[in-house]
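First the structure, which I've put down as structure tokens, then a few questions once you've had a look.
Complex shown without one protein chain; remaining protein chains in place.
To keep things simple, chains are lettered A, B and C as they appear, and every chain counts its residues starting from 1.
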Amino acid sequence: MKLKYDSYYGSFGGRFNPEILHGVFTELTETFEKVKADNNFWLEYEKILKNYSGRPTPITEATNLTAHFKGAKILIKREDLNHTGSHKIDNVVGQGLLAQRMGKKRLIAETGAGQHGVAVATIAAKLGFSCTIYMGEIDAKRQRPNVFWMEKLGAEVIEIKSGSRTLKEAINEAFRDWVNNPKDTHYLLGTACGPHPFPSLVAWLQSIIGKEAKRQMIKDYQKLPTKIIASVGGGSNSLGIFQEFIEHKEVGLVAVEAAGLGVDTDNHSMRLTANKGTVGIAQGYKTLFFQDEEGQMRKTHSIAAGLDYIGVSPILAYLVEKKRIDCAAISDKEALIAAKLTMRKEGIIPALESAHALAQAFKEAPKMDKKDIILVNLSGRGDKDIFNFGDLFFDKKWQTFIKQKAANQIESKI
Amino acid sequence: MKLKYDSYYGSFGGRFNPEILHGVFTELTETFEKVKADNNFWLEYEKILKNYSGRPTPITEATNLTAHFKGAKILIKREDLNHTGSHKIDNVVGQGLLAQRMGKKRLIAETGAGQHGVAVATIAAKLGFSCTIYMGEIDAKRQRPNVFWMEKLGAEVIEIKSGSRTLKEAINEAFRDWVNNPKDTHYLLGTACGPHPFPSLVAWLQSIIGKEAKRQMIKDYQKLPTKIIASVGGGSNSLGIFQEFIEHKEVGLVAVEAAGLGVDTDNHSMRLTANKGTVGIAQGYKTLFFQDEEGQMRKTHSIAAGLDYIGVSPILAYLVEKKRIDCAAISDKEALIAAKLTMRKEGIIPALESAHALAQAFKEAPKMDKKDIILVNLSGRGDKDIFNFGDLFFDKKWQTFIKQKAANQIESKI
Amino acid sequence: MINSDFLSSYIKKERQAKPILIMAHLVLGYPDFKTNHEQVDVMVKAGADIIEMQIPFSEPIADGPVIAKANQLSLARGTKIQDCLDFAQKVTTRHPKKAFIFMSYVNILFMRGIANIISQSEKAGIKGWIVPDLPPEEADVYLAECAKHKISPIFIYAPTHSLARLKTLANYSKGMIYAVARKGITGGKTNFNQELIERLTIYRKIAKKPLAVGFGISQAEDVDFLIGKADIVVIGSKLIEVLDEGGLTALDLFLRKIRGNH
Partner (left out) sequence: MINSDFLSSYIKKERQAKPILIMAHLVLGYPDFKTNHEQVDVMVKAGADIIEMQIPFSEPIADGPVIAKANQLSLARGTKIQDCLDFAQKVTTRHPKKAFIFMSYVNILFMRGIANIISQSEKAGIKGWIVPDLPPEEADVYLAECAKHKISPIFIYAPTHSLARLKTLANYSKGMIYAVARKGITGGKTNFNQELIERLTIYRKIAKKPLAVGFGISQAEDVDFLIGKADIVVIGSKLIEVLDEGGLTALDLFLRKIRGNH
């Protein structure tokens, strides 16, 4: 079972674009085909990630968590150590190079929580692109620190004040921008979703995670992991680590979705889990969506901004259908508890997204043998979540600090 | 000129402790001598840093900054990519292992800005120590996010409400704790200062930075840098990168202090710069201090919390005296401008400490030849400085965000 | 084939009497179905020739802010697909001389079942369908069902298209070709200029079908400009704005002003 990086994966994927996007997608697909066949592209890609982002990221043995759960050995792939703090950097570096090959001068992107926006602004600065980030007004309000950094990195952040004023409005606006500037602009989509070739392109770029992990496992542990667990927003970090192991049937692959307030509530972001998502076509591609019986998208919820999404990578939908990947769901509360435990036991502050994968590992480890190995993909660091952690742990001192900051806003001395 | 990791470096260093500390320092010195002679210790140290912190950190070629300044090629050693975001992790991992060898069960530390406290709390969690961090009440107020993380990492943070309620009170309190618990506790000092063996110990541990850098320079550039530039708080990151090159006379070494509001004002943190610091003995060691003619310490200032210190590593004082290291001073304003430029040109958010080294590089690069290479030690990432950046850039949207956060503190849902 | 295409014949016939036809757009269930009835009545009386009825969708990626918001509000009021089909049945019966077409996004068809919704559309008197996010490459079933049920599948021309793409779309489109006047998405400002004239000339040559021009038409002058260059003008966002601001009376006035000129 080898992925072909095609437009369809089984019945999932495709390209359902307004005609106006036909040209840009044709150009993008052709360039993708070209660089995929060009080994030099991959070498340049690896080199930048090495020298700029510190790849390969290490695998840390979570000795204390392993001892705590008394089961499988827990290993952690440390995507949090990447430049900008998550696996997102791979995709933006890769598409940045692609855009250079296409002779583009400008990168645009949508962003929800702001992580992808910061990554795009970063790579735009490094590779010399001008940069516009679209962000719903509500998201921009919630994620002011990220907006602040995007601007300081030189990006223009446009806040969308129409419609839902969240991610989907930002996507529409970004597409609108793209079709108005097809010559000089590349739209840098943030995950393995959307119309072909984005799912293939992003999955291919992120496959560097699994390639590294396989090499590291063989070198340091002389075997492959029993299970690999990763959280699923759009699917880029999970596919990133899974792909290299798909052919190795003996390796279990677990994709973890956000169960939000609970699997039995309506406030979640489950799509892969049986009976939660149904096949639909929206935002340009066919996959499992969290929608009603008439095809209207429903409101998702997760404590982790990056998991709070209506669709999912068609590649994941396919691999789950084929039963090559299992899926699981973790609630907000379980994720928070897992995050706390990981901080205390391993000194690692996980992103709330990644905490979902950890929580699933903590459920599975005690049931497994001590000879088994669970490899968790820790997709990002949790510093970015301080406002969430602070609010959610109901930390009194933190709240007082914020109040005082507000009271004493000082003027620039300079 | 090879460093001996001795108690004295020329006339600097020594150990001027209250008698009550005699025992703990004797034990620490003996253990340091032992592990220094034991190659396995260094191998274990390197292995943890590799698997836990992602060392070696890469060297990034700052192509855009190089083009901008039209002089020497500017390279950046990326200590910001370390776990917890700075070079501080090396020292805490190393001393953590040392404490294990001594059979200690508990780590204590002082912290000013909180970076060192977070690093110690992190390694305490990972290596299974209990942990107490002393912090002046004023510092704790200013650096609430770091206090928050220390606590979540499982450390007890004790806020000192007496005296100046800043770093020096915290140091006193930590020493007091240590002498009350000499058997089970190790005091993990954060920089290459203090009574012997701390300067030697910390410099030795941090020498890993320069060892890597030398290997990387030879492998990727087939030569050593013309100059290496690093910022100086206590001296650990600068000595960390300098040491390996001390014997290579052709490599210029520049230590950058904080000129604060300006070299001609009283609001700075200069000690190495001629006529700014004078030889004195305080806090247990002999070095250059920012003091008055009677030996009373003066008030230091820097926009960068980590550079705002009255003393400096005796090893640096010695090497500056011997003219092996040059020193320079960068003002708050110059550092901020350098930080901004580095974000825009390279997509890297430097810590304000590291921005001082960058600013110096930007002064020197245009005067140098295109064949020359400047290697800047980027000691840490700047995310931690968002409150400073936000205030100092006088960002209106950021300030509104903080006000709203204060207004809408929400209660925990869980 | 040509004989089975009601929409082509209808347009050809109407065009003999009028220099340009008007296709008026509304979002079903917005502001509510009662108003929709009156809206259609006004449109028909004021001289609209084709009524384009949009079945609302939660992710209207090809629509601008005005229509997107109408979609959102209609859904918030609980609009269902069946309501839209029932509504179509009523208005096509009430206005048998006019042509009605549906517009919606592919997921609405897909979730209902393409065969189901196309056959239901035919029964409801609908003559054509526009599905902006269904390119012909993905449209096998849709095209087959349209053919079976005498529904004209209408495809869209964009300013960014290559000649090859224009030809491909012409092959699949029935009844008319819907040309987007400007880059970008519905509801903004269009430049009615020389470049547009040249584009429309090329479209005509390639399409060999009635040409509808939409997106950004907001005043009588725009319509004037298009006479002789297109067969149909499509008015979308502007009609919703007019209705939102001035109600049915304003809508009537606006359409009459446009129609009255011709």
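Assume contacts are C-beta pairs under 8 Å (C-beta built on N, C-alpha and C of every residue); 3 or more make two chains touch, one makes a residue touch a chain.
Note that the coordinates shown come from a computational prediction; the quantities given were computed from them, not determined experimentally.
In the full complex, the chain left out of view touches B.
Residue B:168 is the one among B:168, B:186 or B:214 that touches the chain not shown. Interface with the hidden chain, as seen from chain B, comprises residues 14-20, 22-24, 162-164, 168, 171-172, 175-176, 179-180, 182, 278, 280-284, 289, 291, 293-297.
Here is the rule we go by: only the chains that are shown with their structure count from here on.
Once the centre of each chain is set as its mean CA position, chain B and chain C turn out to be 66 Å apart. Rounded to whole angstrom units, the spacing between the C-alpha centres of chain A and chain B is 33.
In whole angstrom, the spacing between the mean C-alpha positions of chain A and chain C is 38.
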